[in-house]
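So the structure is just underneath, and the comments pick up after that.
Heads up, one of the protein chains got dropped from this complex, but the rest are sitting where they should.
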Amino acid sequence: MLGEGIIKGMGETARNFLGSYVSKKRLTTLQYPEERAPQFPNARQFPFLVYDGEDPEQGLRCVSCQICEKECPPKCIYIVKSKDKRVDYKGQMQFYPATFNIDISVCMSCQICVEVCPFESIKMDTEFELSSTDRFAGLLVRKPQLAKSNDHYRKIHPHDAAESDAALAAEVAKVQAKAKADAEAKAKAAAAKVAPAAPPPEATLAK
Amino acid sequence: MATARTSQDCLTNVETLEQIKDRITHVLPGARLEIVPNESPSGQRSLLVDHEHAGAIATFLRDDAELRLDYCSNATGVDWPEAVVKTKIKKPVVTDGVEKEVEETVDALRSGYLEAVYHLYSVAKKHGPVILRLRTGNRTDKVTLPSLTPVWRSCEYQEREIFDLFGIKFAGHPDLRRILMWDGFVDHPMRKDYVEPDDFEYEPTPHDAVLERAKTHYPSEVKT
Partner (left out) sequence: MSATLETPAKNYELRPKLSDDGETELLEVSMGPHHPSTHGVFRMDVVLDGERVVRLKPVFGYLHRNHEKIAEGTSYLSSMPYTDRLDYFCSLTNNWAYALAVEKLAGLQVPERAEYIRVITAELTRLQNHTCLIGFLMQDMGALGTPLMYAFREREKILDLFEALTGARMMCNYMRFGGCRVDLPPGWLAAAQRIVDEYPRFLDEFETLLSGNEIIIARSQGIGVLPRELAVNAGITGPVARAAGVDYDLRKVDKYGIYDRFSFRVPLGDHGDTYDRYMIRILEMRESLKILQQALKDIPAGPIIDPKAKLRGFRPKAGEAYGRIEAPKGELGFYLISDGGPNPFRYRVRPPSFINLTVLEDMCLGNTIADAVITLGSVDIVLGEVDR
């Protein structure tokens, strides 16, 4: 019968229309500013810099190695390396970024910077309501705005943060163990040098 | 060496590239063919074809009952600018009466040329790829190659793109115009020595070359 297909199709439309009153499945629209979809743990928007402790400036993990600047596909990161060094979280002397800018109007949220960073210092934020009327100054994020605490990172990506904390702890433990071993070896060497005829250190320790 | 064949090299499983080459020279005497090696794990070697016989070879490959390469998947250009190529050769050297092989690096000047590469497959026989290469004489005035569009129409837009971006002229192409760039454009952007026009737009995170350019355009805003 001519028109049968159309009538069937109309039936389908009616089913969807009427169904939207009773079934949440058929009414999928979210009233955005009032209602919000839950964020996924893996969600990524724009990068931020992680700092440990209280001071965003002193606790910054970034050592200004500039790998992310080089690897960033749209080249939106701008780093100026510091002239002096300071103690980092591992207790080693390291450079720090004097300037760290990200132009988020150019950033394409690809997460390459996070992946290539060997220091767990740049991570992806989930903040997305960043619209601004000023394309240049308004979307150029500088170091003070970029620095966010590790607690913030734990809150937005709990799983990843746990992994990153573990990796850092392992690194620190490794460095400390190495430092300890180095110190011991040094002490041993010094002891051996100063008093070659002295009794072995085990013996003195045993006393 | 001639029978070295990885799983990727010429999936025909019927013939090696050498056999195909022999058959072409048998059917088309005078055709100058050369196998271009490929040292990557993909092992996809290719066949360098001369200009005069390119059309005939393409037709043969398409219509041959065994090969039936009726589908040209990919046609593209490559720009090889003039360069010094370092090649390692093993040389027997006699030292203290003992013959030893010593590797030596030889510098050779490679003259620049443009290349068109065609990846051929068979829809009928479901095999491939057989890769054809055509090379121009140089990068300036001898840049005409025979078009393979009369054999495979899938080359029509792709050859136009090669003409547009690399500047290879295809003799026998039915409609050779620019395709991605606009008609008034003069240069060929995919060439290695292409210089971008100096139309810098301010951005707050300039780098290296862009930074230099930014300094000339916005001296007040760019800090040194």
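Labels for the chains are A and B, by order of writing; each one numbers its residues from 1.
One rule holds for everything that comes next: contacts are C-beta pairs under 8 Å (C-beta built on N, C-alpha and C of every residue); 3 or more make two chains touch, one makes a residue touch a chain.
Here the structure is a predicted model, which means the values were calculated and not measured.
Chemist: One chain isn't shown here. Among A:E4, A:E54 or A:E129, which residue touches it?
Modeler: In the full complex, the listed residue that touches the missing chain is A:E4.
Chemist: Extract the touching residues of subunit B with respect to the undisplayed chain.
Modeler: 8, 38-42, 44, 70-74, 76, 78-79, 117, 119, 123, 126, 129, 131, 152-158, 165, 174-175, 178-182, 189-190, 194
Chemist: Take the complete complex as the reference. Which residues in subunit A touch the chain that isn't displayed?
Modeler: Answer for subunit A: residues 2-6, 8-9, 11-13, 15-16, 28, 40-44, 67, 71-73, 108-112, 115-116, 124, 159 touch the chain left out.
In the analysis below, only the chains that are shown with their structure count from here on.
Chemist: So what's the Cα centroid distance for subunit A and subunit B, whole Å?
Modeler: 42
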